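Just below is one structure, and these are the notes that go with it.
Of the protein chains in this complex, one is absent; all others appear in place.
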Amino acid sequence: MIPFRRAALAVARRELRRERRRGTVAWVTIPFGVVALLLVPLAVGTEQVLLRRIGPGLYWVVVLLFGVLVAVGDHDGRSQRDATALLGIDPVAELTGRALAATLLLLGFELATGVAAVVLYDLPVVGLPQLVVVMVLVAAGLGLLGTVAGAVAGAGPGAALVPLLVAPLAVPLLLGATQTLDGFVQGRSTISWILMMIVAVTVSAVVVVVAAAPLQEGR
Amino acid sequence: MRRYAKFLVGAGILVAVLGVLIVNLNDNLVYFQTPTEVVERPAGDARLRLGGQVVPDSVERTATETSFLVTDGRVAVPVRHVGAPPDLFQPGIGVVVEGSWDGETFRSDTMLVKHDENYSPEDPERPFTSP
Amino acid sequence: MEPLVRLDALRVDVGSTPILRDLDLVVESGETVGLFGANGAGKTTVLRVVATLRRPSAGTARVLGVDVASDARFEVRRRIGYVGHLPGLYPDLTLAENLGFAAEVLGLPADRVGEVLAQVGLAGAADRLASACSHGMQRRAEFARQLLVEPELLLLDEPHSALDVDAVDLVEGLVARVVERGGGAILVSHDRDRVAKLADRCVELVDGRLR
Partner (left out) sequence: MSQPTAPSSPSRGRVVVAVLAVLAAAVLAGVSPADAVQGELVRIMYVHVPAAWLAYLAFVVTLVGSVGYLVTRRFVFDRLAEASAEVGVYFTGLAIALGMIWAKPTWGVWWTWDARLTLTAIMFFVYLGYLALRRATAEPAVRARRAAVLGILGVVQIPLVHFSVVWWRTLHQPPTLIKPDKPSIEGTMLMALLAGIAAFTVVYGLLVARRMELARLEADLAAAEASLDRPVAGSAVTAPELGEAR
């Protein structure tokens, strides 16, 4: 049997390399996310005071909805899956590697759209340690959920279902992210929200481990 | 070339529609309203942007507020701005303030300094001073 | 010693339609078996069951000493080489990157990739995206991957499709290598004559049964 760590890291590197070749995240998803941040104020009003108030919420909604597209990545056809399986890669390692790559891409997406949100909405950057923790947790949670959803929906027409499958499940991440930062600004304790996010990420990780073999083999 | 005739017709229609939009959207696309407009069209409690020149000699500063008159040359509106004004704020400069009416005064919480299209040296006598 | 492959009363259904019925087949070490039959006879399904990629509906299939329906299949997969009739390369990676991924997973030195690509005559195309390669070149790259993996059981689905004369020799060389080391091979084709040249014995699949 192939060592788990080696297989997972190889899969993650493979997925990152594929993204670099395709450039979908850098050329399509990130610009589209920034366009969304740019357009929403045209609909709700462009007053600086209003935008400073709702800006963080808009940012996290954009991260959630567009982040799903980043997390799903590109699904393999059957022949690619067969070839990978016959290298002796454990299905859990395959999905873990994909989730790892998705998490790193999501961090890049969060960073790029985050800078755009700060600049566009003139947001103050406060509570940097909390912000970093929240961004990492959201990226990990969305990466795991998107990977599972991608494996559930498969390639072809099913792939369009993925955002619908993930978005409702990602509510704890959205709530945790906004409430943690809100709580920091208002001086409330944020630890319970962070704990909730950690639980959400852990549950998603458990789902990946339990569901990997049936999802990857069941077709 | 007949294929491009269709394309040209399409482009022509597009330009015409855009022209109509530009004329008609005028009111909605302006970034701020002038003092004359805000006096003629009372806005109630709604937030709006007001832009014009700061009347020289009308500026009074306190620790937390700045009061001044904003004019478009015809009407002057008293403005009370809460918070520190931008560095470039000075009598005679163009400003856009964001806020709402508080009785007869316009109470602003956001101020943007509007630079005009004229560029002139600090000291017109010595145009070639190096910085 | 247990044979490489032993199929006993194998049955595979898709929905309620049987694809394979009462299939018995044994492949011993050092043996090359040709499996031929018409389109839709179930040839590919046999290969996928043997490759542990598809569960039998009934009967048993033991490959390299383990039951393909058990979790032990994960342990033996690395020792099975399977080239399906569709290429299994990632189209958005180069040939070298595709094989480099396999080498990384298997813990092989990276320069093996260049060696095996040269062996199949693709040294000049190593840095070309798989999507920019013809079907025949992708098949050659698949064979290069088998040289990297060095399987004990080689399963080739229509090995001659999309190949030129040189590459047909390549199939022969690849099979010979595996057999030399005490492994075995199953070659599936609709063309009896071509398979017969390479195989020690041939079996025909008709309507999901061996004849």
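We call the chains A, B and C, going by the order they appear; numbering starts again at 1 in every chain.
To be clear about the criterion, contacts are C-beta pairs under 8 Å (C-beta built on N, C-alpha and C of every residue); 3 or more make two chains touch, one makes a residue touch a chain.
Since the structure is predicted, the reported quantities are computational estimates derived from the model, not experimental observations.
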item: Chains still shown that are in contact with the chain withheld from the display; value: A, B, C
item: Residue, one of C:Leu4, C:Val113, C:Leu174 or C:Leu205, that touches the chain absent here; value: C:Leu174
item: Option touching the unshown chain, where C:Ala9, C:Ala110 or C:Ala132 are the choices; value: C:Ala132
item: Those residues of chain B which, in the complete complex, touch the missing chain; value: 4, 7, 11, 14-15, 18, 22, 26, 29-32, 34, 51, 86-88, 90, 93, 96, 110-124, 126-131
item: For chain A, the residues touching the chain missing from this view; value: 23, 27-28, 31, 34-35, 38, 41-42, 46, 48, 119-120, 122
item: Contacts of chain C with the absent chain, listed as residue ranges; value: 118-125, 128, 131-134, 136-137, 140, 147, 164, 166-167, 169-170, 172-174, 176-177
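Rule of thumb we're sticking to: only the chains that are shown with their structure count from here on.
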item: Chain A and chain C, separation of their C-alpha mean positions in angstrom; value: 37
item: Rounded Å distance between chain B and chain C, as computed from the means of their C-alpha atoms; value: 73
item: Shared interface positions of chain A, touching two or more other chains; value: none
item: Contact set on chain C toward chain A in their complex; value: 48, 51, 53, 74-75, 77-78, 80-82, 84, 86-90, 92-93, 97, 101-102, 104-107, 129, 142, 145, 149
item: Touching residues (chain side chain B, partner chain A) in the complex; value: 47, 49, 98, 109-110
item: Chain A residues within the chain B interface of the complex; value: 45, 47-50
